[in-house]
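Here the complex is missing one protein chain, while the rest keep their positions.
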Amino acid sequence: MPADRSGELITDTADPGIPVVVVLGCGETGPVGADLRSIPEMVLVAIEAALHDADMAWDDIDATVTASVDLVDGLTASGVAVTEVVGAVLRPETRIAADGLAAAIHATHQLSAGAYRTVLVVAHGKASMAPYWDLTAWAVDPVMLQPLGVDFLTIAALQARLLAGTDTTVMHRWAELVADRRGAAGGGIAGPVTVDDVLGSIEVATPIRAQMCAPLGDGACAVVLGVPRSGSLEGTVLISGTGHDLSPHYPGDGNLSEWAGLRRACSRAYAAAGIDDPETAFVVAEPSCLFPHEETLFVEATRIGRSTTVSPDGGLFAGTAPVAAGLSRLVRAVRAVAGRPGRRALAHGTWGPAGQGQAVAVVEAR
Amino acid sequence: MIDPTDEPLSVSLDMDLTWRYAAGDAMTRFLEDVGRGRLEASRCDVCGRRYLPPRPFCGMCRVRIDGWVAVEDTGVLEAWTVVHLPIRDGRTGEMRPSPYGMGLIHLDGADTSLNHYLDTAEPERLTIGARVRAVWRRDRRGAMDDILHFEVLS
Amino acid sequence: MIVQGSIRLSFTYAAGRIGSRFLVGLRDSRVILGAHCSRCALVVCPARAFCPVCSTGMDDLREVGPGGTVEVWSTVPGRGTYGMIRLDGADTALVHRLLGDAGLWEPGARVVARFAAKRIGSITDIEGFERGEP
Partner (left out) sequence: MRPVAVIGTGQTKHAKARLDVSQPELVREAASAALEDAGIRPQDVDAVVISNMELFEGRAFPELWVGEGAFAAGKPCLKVATGGTSGTSACIAGFHQAASGAFDIVLVVGFEKHSEGHTQTGMALTDPFWDRAVASGAVGNFALSISQYMSARGVTEQHAAMVAVKARRNAANNPHAHLQMPDLTVEQVLESRMLAHPVRLLDMCPQSDGAAAIVVASGNAARRHCRQPAWVHAAVTRHDQPYLGDLDRRLVTMRALRDAARAAYSEAAITRPLADIDVAEIYEPVTYAELAWYEALGFCEDGNAGRLIEEGVTGMDGELPVNPSGGVLSTNPVGASGVIRVAEISAQLMGRAGSRQVPGVRTALATGYGVYAWSDVIVMRTEKP
């Protein structure tokens, strides 16, 4: 829908003076195993899809927030590669070096602040460029952890092991979860698997097996957010609450048994969205889980209930691109509630080892 | 409490990472042409700007670009310097010999300019506005350094 | 067209005021230090500058270990086994290598640090932890 540029801002009844933020359009590429387009070419396709979805033109965009990570792109100041294709020449652009959902949250702050009326949020990642887990070694404490050879995968495995405890059936349940998720996606970018395939795949870090990991690929994602003026919110999807959080870094501090950061992020988002009972609040949740054990952590931290469908189209287990992951979850969450007034969905993004960085957004159809 | 030490320690770590960069349609076409000793710029149909490096999108008009236009390997020197600071070559990882000349060259037929090396055999001839020409490598492989450097025309 | 590009460079990270004291302890005295937060009454290991709970600066370092208890482990093929080890006297776990009998570690196993003969002031001055009591 075109952004109406005249009239009064529609403000949130809970907090007068703060305009509501709506999702105006979404676009995605992939994810695919390897996208042979350049990063700017790939990003451009996602943006054009988002503008088309929003029925908006480039001139309707006031500002851009991009998410990219230099070491993932193998490029210094990686934002520079996309500045031109995100339409930021002689315009405001902010670059967040974290998951794309965090970029979207920053965009909602810009909009609530009254700085802009429409913001384009863009995230991209290409796991085909370099071995992703090797890169993550350069994101852990270089004094106490990195010399030992520790990366995000190692820490995720310790976390999985901790959660498994003495439960002898857990591996089977995790394998079932992965098979189900990939089945829901028609196999996704890595194809369908059976429980036996998962359990028979090679161990990459006990207890995590190769086929348990969400398959990493290439993709870009774009979302147009805005503050609507005048008229009715009917038919729109609002971002009614957001939260993000950074936990302490060192994995031995007792922070591996839960996603406490996500719990804090959710309490901020739920408060803003006026959600008292998360157990019944959402029709769909779209977590950014790379491993099956993370879904357990996600469900506990978000306190979602059985009435919430988790990852109806397979989630990241269908395939995912680094950095773009969380923004693509926002897209799925929006699509899950669009045209279903009163329904809410929860989008989630994470970065860092064992979920150290967390972001969450509540979307709500009107 | 254990005695504090004033000895500051540090930890050295070696980075050895490799990426595979997809050039994409526009840059691939351009570099393949360079390998054949030809230069082409992307041309925006709306504003007419002829862009080097080539790109998929005109940031001024915010439209896709798919036009191409031939560019000469001669042009005008817009800016020049002689760099005395040794620098690591981004592709080989080796230090590059210095001093060396660098220029911004407005190629005939383009609307942006090309940053490239300059022949510094006769440094007094490096002046803004000088006519220059590309000196091509014989063993070209489709990369920007298929042009060795630019030399000032007499 | 795909172009390959590499980076081969060395980086040197300062261990800092507290990290240096921890590393000097390993190197010179084969001692493992934790940091005590007076507000939280917590000893965290490895010693570091800020309390992970209350963010207060810490400079009260205390010897912990060298014995400890394995909380959890993971084997990475080709790289070895990593564990979280709660050292005696510490309230948090140290992430380090477990040596020997891969895949047989049970939570609660008692281990003790094995120090390298040649120590340079690095977390790897501890080669890892092996079964046993100090």
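In this document, chain identifiers A, B and C correspond to the written order of the chains, with residue numbering beginning at 1 in each.
Just so we're on the same page, a contact is a pair of C-beta atoms (placed from the backbone, for glycine too) under 8 Å apart; a residue touches a chain by one contact, two chains touch by 3 or more.
Everything quoted here is computed from the prediction, not taken from an experiment.
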Selected residue (touches chain absent from view) among A:V69, A:I208 or A:A347: A:V69
Contact residue for the chain not shown (choose from A:R173, A:R229, A:R268 or A:R303): A:R268
Option from A:A54, A:L135 or A:A365 whose C-beta touches the chain left out: A:L135
Candidates A:T29, A:T83, A:T154 or A:T302 - the one touching the absent chain: A:T83
Where the unshown chain meets chain A, residue by residue: 15, 17-18, 69-72, 74-77, 79-81, 83-84, 88-98, 102, 106, 108-110, 112-115, 135-136, 138-143, 242-249, 260-261, 264-265, 268, 272, 351-353, 356-357
Residue ranges of chain B at the interface with the undisplayed chain: 8, 10, 13, 15, 19, 21, 23, 27, 31, 51-53, 59-60, 78-85, 87-91, 93, 100, 102-104, 111-117, 128, 143-145
Chain C residues that touch the omitted chain in the full complex: 3, 5, 7, 9, 11-19, 48-50, 52, 55, 57
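Assume only the chains that are shown with their structure count from here on.
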Inter-chain centre distance, chain A versus chain C - centres from mean C-alpha coordinates, in Å: 32
Inter-chain centre distance, chain A versus chain B - centres from mean C-alpha coordinates, in Å: 36
Multi-partner residues of chain C (each touching 2 or more other chains): 2, 5, 7, 11, 13, 15-16, 19, 23, 122-123
Numbers and ranges of chain A residues touching at least 2 other chains: 36, 74, 142-143, 147
List of chain C residues in touch with chain A within their complex: 2, 5, 7, 11, 13, 15-16, 19, 23, 44-46, 48, 52-53, 71-77, 79-80, 82-84, 92-97, 103, 107, 122-124
Partner chain A, residues of chain B touching it in the complex: 11, 13, 15, 17-27, 55-57, 59-60, 62, 64
Residues of chain C that touch chain B when the two form their complex: 1-17, 19-21, 23-25, 31, 33, 59-63, 121-123
